[in-house]
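A single protein chain has been removed from this complex, and every other one stays in its place.
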Amino acid sequence: METRELICIGCPMGCPLKVEINNGEVASVTGNTCKRGDDYARKEVTNPTRIVTSSVIVEGGSLAAVSVKTKQDIPKGKIFDIMKALKGVKVQAPVHIGDVIVSNVADTGVDIIATKNVL
Amino acid sequence: MLRQVYDIVIVGGGPAGLAAAVSAKRNGIESILVLERDKELGGILNQCIHNGFGLHTFKEELTGPEYAGRFIEQLEEEKIAYKLNTMVMDISDDKVVTAMNREDGMFEIQAKAVILAMGCRERSRGALNIPGYRPAGIYSAGTAQRLVNMEGYMPGREVVILGSGDIGLIMARRMTLEGAKVKVVAELLPYSGGLKRNIVQCLDDFGIPLKLSHTVVDIDGKERVEGITIAQVDENRRPIPGTEEHYTCDTLLLSCGLIPENEISSSLGVEMSPVTSGPLVNECLETNVEGVFACGNVLHVHDLVDFVSEEAGAAGKHAAEYVKNGAKHPSSDAKDIPITATQGARYTVPKTINPDRMDEKHIVRFRVGDVYKNCYVSVYLNDERVIHRKRPVMAPGEMEEVVLKKEELSAFPDLSQITVKIEEA
Partner (left out) sequence: MYDVIIIGAGVSGAASARELSKYKLNICVVEKEEDVCCGTSKANSAIAHAGFDAESGSLMAKLNVEGNQMMEKLSKELDFPFKQNGSLVVCLHEEEMPDLQKLYERGIENGVKDLRIINRKELVELEPNISDEAVAALYAPTGGIVCPFGMNIAFAENAAHNGVEFKFDTEVTGFEKKEDTWLVKTSQGDFETKYVVNAAGVYADKFHNMVSEKKLHITPRRGDYCLLDRSTEGFVTHTIFQLPSKYGKGVLVTPTVHGNTLVGPTAIDIEDKEGTNTTQAGIDELISKAGSTVKGLPIRQVITSFAGLRAHEDGHEFYIGEVEGAKGFIDCAGIESPGLTSAPAIGKMVAEIVSGLAGAEENPDFIGTRKGILDPKTLSNEERAALIKENPAYGNIICRCEMITEGEIIDAINRPLGAKSLDGVKRRTRAGMGRCQAGFCSPRTIEILARERGVDPAEITKSGGNSKIIVGINKDRI
């Protein structure tokens, strides 16, 4: 039986969590104050994921760069593959919040979307 | 000089200014003008491209620009007037706002009410009095954030960060993701000022060490940073000789405190709090200058933008009521009761509360001066304790709140003092 202590990153509260793991499977989660904490704990010890945010160059727009994010969380181990995939990416203005900038980035099945309007 | 007239002028089009404007409109004022010095609305949120905003307000986790986008949308739906690239130079005590931009030149606006929403700036290396050379490569974390996130420029390749507040932690991750090497984050205090989640996703995720009770004691490199020396500090926060560690690097980022930008407020004669460096306000978020309100980071530095929006919404509502009432306050029999923060509580917003004028419930926000575990937030009306709430952990980096009830305050005989303090038992 393994016990891991984590800080939940689901929201700014940052509840301290205790996860009991038996033979690679999560036996129990304590310390969370909401369901998201429970979900996070289970994921974090088996398949940790993150949201990745960055910015890409805009051409022909009123601003030089547009902020972007992964539409959903992606496997933590793929963070740098995603950054590599964003290297050199340029978008043409206008860009709107939600526009897909790169689809299925780094083969994660998740899109990179714009988080800002640049006209 | 050209002089315009508006009912409400809002200085700043960041999250506070936007929420105040929308609220004022929805509370019945048509004539509103937002003045913003940058080339777009959204304020500091435009460069906060990371996640974590909006959980309270929209029940979703948004990035900074997305959160700003929601309020910009509301402002545009409400057809509220705004000017960009416009700097407010001065506000007179009869509420004439002097501003400047390329198109209109210098112009004046006679306002009935003014809402201050100028946000804050960062403490510089100079203000911290860090000794050493003065090379290129030293940035406040926010300036670096602007360069990286909005211009697409890298300010450095090998980075040391001083200050583990959220901005420092966020920039540790940001620089790493964009290809720089962050060698260490040093923090003067024995605890980090940032959210615990940021320690995980900004430092632990990338194996960046955090050194608590450490500070920068020397900077070398005459033209560009070549190295940083950090040292451990004692309980008086003075460096301990012999504990020096040198890091080769080309960049030092500083995340050592935000200071509300109150130059305009001071020249207007607004009374300031020496603790927050922001204006002292009553429960309507009004300063000592009648008809001048304040909200957001210019009032006190916030951790969550959701609370900024809430506070700004209240300021907008009260400014609207003030204008609707003929640019004066409704008369009140009750007095403004001072709220004192003491014994662990550093300050409260608001500073005074009027039991007659207040809403049914009023959220009083405050910060503690140290880390407190298993202590109580206590509120006294005169000498009587009326709130005694246990909190497992309280830290200076996390804004706290207590709720005061109009019913309770009005019913209390000869109420002259409200006290907020931290008690052990």
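Going by the order they are written in, the chains are A and B; count residues from 1 in each one.
Keep in mind that, in the parts below, contacts are C-beta pairs under 8 Å (C-beta built on N, C-alpha and C of every residue); 3 or more make two chains touch, one makes a residue touch a chain.
Please read these numbers as outputs of a predicted model, since none were measured by experiment.
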## Note on the structure
In the whole complex, of B:4, B:110 or B:143, the residue touching the missing chain would be B:143
### Query
Which residue from B:15, B:42, B:64 or B:132 sits in contact with the chain not drawn here?
B:132
### Task
Check the options B:156, B:291, B:313 or B:397 and report the residue that touches the missing chain.
B:156
### Task
Touching the hidden chain in the full complex, which residues of chain A are there? Just list them.
54-55, 65, 80, 83-84, 86-88
### Query
Which residues does chain B use to touch the chain missing from this display?
1-2, 37, 85, 87, 89, 100-107, 121-122, 124-127, 129, 131-137, 139-140, 142-143, 146-148, 151-157, 178-180, 217-220, 222-224, 239, 250, 263, 266
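Note that in this section only the chains that are shown with their structure count from here on.
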### Query
Just curious, how far off is chain B from chain A if you go by their C-alpha centres, in Å?
26
### Query
Once bound in the complex, which stretches of chain B touch chain A?
39-40, 46, 49-52, 55, 61-66, 69, 148-152, 177-179, 195-197, 199-201, 205, 303-304
### Task
Would you tell me which residues of chain A are touching chain B in their complex?
6-12, 14, 16, 50-55, 57, 62-65, 67-69, 76, 79, 83, 97, 115-117
